[in-house]
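Got a structure for you, questions after.
One protein chain omitted, others in place.
After this line comes subunit A, so read on.
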Amino acid sequence: MPSSLAFVAKYIGQVHWDARPEELRALGARAAALLQQPEPGAEAADCLRRILLVVAATKRHRKLDDKFVDVLERALCLPKCPPQIQVLCAAILREMSPSDKLTLSCHEIQETKLLSTVGAILLAQGNKKAAALAVGQRVIKVLEGRLPEGQSSRHLLPLLSQVISVFPASLTEDQTNVVNKRMVDWLRYASVQQGVAQPSGGFFSTPRARQPGPVTEVDGSIATDFFTVLSLGQHYTEDQWLNMQAFSMLRKWLLCYGGEGASSPSSDDRSEVDGSVMSMVSATSTSSRLLPPKERLREKAFEYCQRLVEQSNRRLWDPGSWGLLVVTGSELGALRKPDGDLQKACLIEAVTIMDIICRQDSSYVYRTLSCLKILHGRISRDLAYAWALLPIAQFFLNHSETAAVDSEAVYKHLFTRIPAQLFHSPMLAFEFIQFCRDNLRVFTENFSIFRQSFPNLFKFLAWNSPSLILEFMDLLPALLGPDTAIEMLHLLLDLPCLAAALDVQLRSASASASERAACDPAAKPASCLEAFRHPLYRSSFQYLLRTEAAPGDSPERLAPLRQLLGSVANSPRVVQCAETVPVLLQLFFNTASECADKPLINQLVLVLLERSDQLYELPAFKADVHRVLSSQLLLLCRLHPSLVVELSKELLEFSGTVGNIQNKEDVYTYVVWAIGEYMSVSYDKRCTVEQINRFFEALEAMLFEITQLRPAASGPPSSPRVIAVLMTALTKLASRSQDLIPRVSLFLSKMRAFVQHPATASVYSEQDSEEILTRATELTNLLKMPSVAQFVLTPTAEVAGAESQRDTHAALPAAMKMVSRFMERGAGFVPG
């Protein structure tokens, strides 16, 4: 069977997306004629569909005839307009907006369904604010009065919701109170009897059905209290539909119109009393009838939420027993899986609304607190409810201070358990990270558990990197502090490894018992899955998958694991994760350089040198990381030039290892450059001639090594860039310890022989050779004037600073450019 895309494509091709104006006019004329017939039928519908398609298509400016707009408007409002035609007319009028031809108004509309249709059109118009505002007024007017027979408010509530979304502050106090009062009725006083089936004439519907029974709870028992969205019945009555709609828009309504000017003078006293006598299940306040509408709605909304919390505790009816139900003739159908999700969605909504109510009236805090404490205790062990832990934690964040309770345990549970166990749920990961983002300031200032949990939070990132990278750009700086920096750098570099380990962990969890038992501790594990349980690797896995920061631990022990997990390096998830690392590293260093003191910078540089070697086996990843690490090395050196002196031992070792040139030329080049630039008494008084000499000797040996012309050269010759940077660094060092000048001059003079040697010439381009020679000549010339060389090659700190801001990525020092300029100019004056 050909793919459906082919069909879609075919039809897109056939239909005129960009009809010419005259075609559109012709279509309009035909549609107008058809619409004016007594009963417009399929042909009219077909015509309207085509017009809608053209009108909705993207680019072209499409203009509909004024008369046609008028015909559409009239057809739309005809009481006998077939529903299909009405939908199409409305869609065209909505999609062609903005238009100055529209004369629709909702003032006279009595029919609720039409009001809903016209309302949507008016709200889509950008230039008819008054008309759009009138929609809201009209809706309230209709809601206020008595609806004519056969009319339903069901069409109005969602429209009202759209009005307050588009124009949040458009209702007056009187209008709000009308809604507040109606909301109370809908939420709290919907019928608890099931509705009667509509006589639709379907095969199964018997016209004289039995008297419908009461609605039930989700577990099948008779409803114990008022109707909610979790109450079940075969058919619903009108007020039960409104109950569902009212709850659906309750949160937005409260946020828009529930706050400000709460008029309960002795709210504190009341809550004390209520807190002690309130039963967990929907207690009714006897005094609530005396409350003003806004406060009364708050009260009822709160009770509704309490009841939902209670209802969410009920076990869903077991679908397995459905057969029994049919036999006993129950009205209740089997519940499918989505209702479990609905229960959770309701719980989330209920807790969120309770939180809003508490923000608007703090007298609810105590009642909510006790309710949510019980709820937390109940669901905290059930991973299926993990999602609901987020609004609960949000409530504690917002109100635990008011309530003077310690809620650290709630956060601790959240941060240690949930990411570790549910990192693979993309929705939860997203919500969790949003929750962290929304509360960043509070968390970083008040709760150490947040920062401590970064290894756990990184699991979300490692597993869901494409959808979470943006979130972590905000989160990472908050997680990063002097206490976490080093460990975080290690973990960032191991992020692809973490993704691979999580994959193994997940597979291990779903492996059968026999597969798990198969592991033989004496034999070497044959696969990652076996290694996961193998004594040899167990502790490394545990360390990599830790839930909290472990600063004392040594990340070096991950080396064997990195190698082991190399076998899954090509898995798409690991690759996707690896691709996010460079940008995060960049951000890491930018942030770290702002908060790091000098000792920490030294440590970061050490990690950088050490880890440039130990990276997960993914060639593209390694190259990217090396690139970032080298540029960041530059940044750190600029911030703290003394590190070259302080870390001279490590730098000496690094720069004196030939392997580093081959494996990580980028990093090596920058290290050598940093030595040449900053190993100077003008940056650090502690810099001695002996140190300079030692570095000189090490670098000289390296240059000798890579420019040595052997008959059978081992490996390809180094890049001209490394040679150039080594020559320059040697020259700089020599300018500061002038006994070395003859040695470096001699070396530089040999460069011509090197580049002209057949072995070199076959690899380097002419331009490469030319550049090396030019550089060598420049440096030689410069060294002929030692005092000038010293001045030119060791810029003062201010000069270096200014240069660094101009060009942070220059591979060669700014001083070199100065040298060239100097020499070019100088050549004119200095005779031969």
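What we mean here is this: a contact is a pair of C-beta atoms (placed from the backbone, for glycine too) under 8 Å apart; a residue touches a chain by one contact, two chains touch by 3 or more; residues count from 1.
FYI, contacts and distances are computed from a predicted model.
A chain of this complex does not appear here, and its UniProt-recorded name among "Vacuolar protein sorting-associated protein 25", "DNA-directed RNA polymerase III subunit RPC6", "Cytochrome c1, heme protein, mitochondrial" or "AP-5 complex subunit sigma-1" is "AP-5 complex subunit sigma-1". Considering the whole complex, the residue from A:159, A:578 or A:744 that touches the absent chain is A:159.
When you scan A:52, A:254, A:389 or A:792 for touch with the missing chain, the hit is A:52.
Listed residues A:186, A:236, A:364 or A:695: the one in touch with the omitted chain is A:236. Listed residues A:41, A:466, A:521 or A:599: the one in touch with the omitted chain is A:466.
Those residues of subunit A that touch the chain absent from the view are 1-9, 11-12, 15, 45, 48-50, 52-53, 56, 58-59, 61, 83-84, 87-88, 90-91, 97-98, 100, 116, 119-120, 123-124, 126-129, 155, 157-159, 161-162, 165-170, 198, 200, 202, 218, 229-230, 232-236, 241, 244-245, 247-249, 251-252, 333, 335-336, 338-339, 341-342, 344-346, 348-349, 352, 387, 426-427, 430-431, 434, 466-467, 470-471, 571-573, 576.
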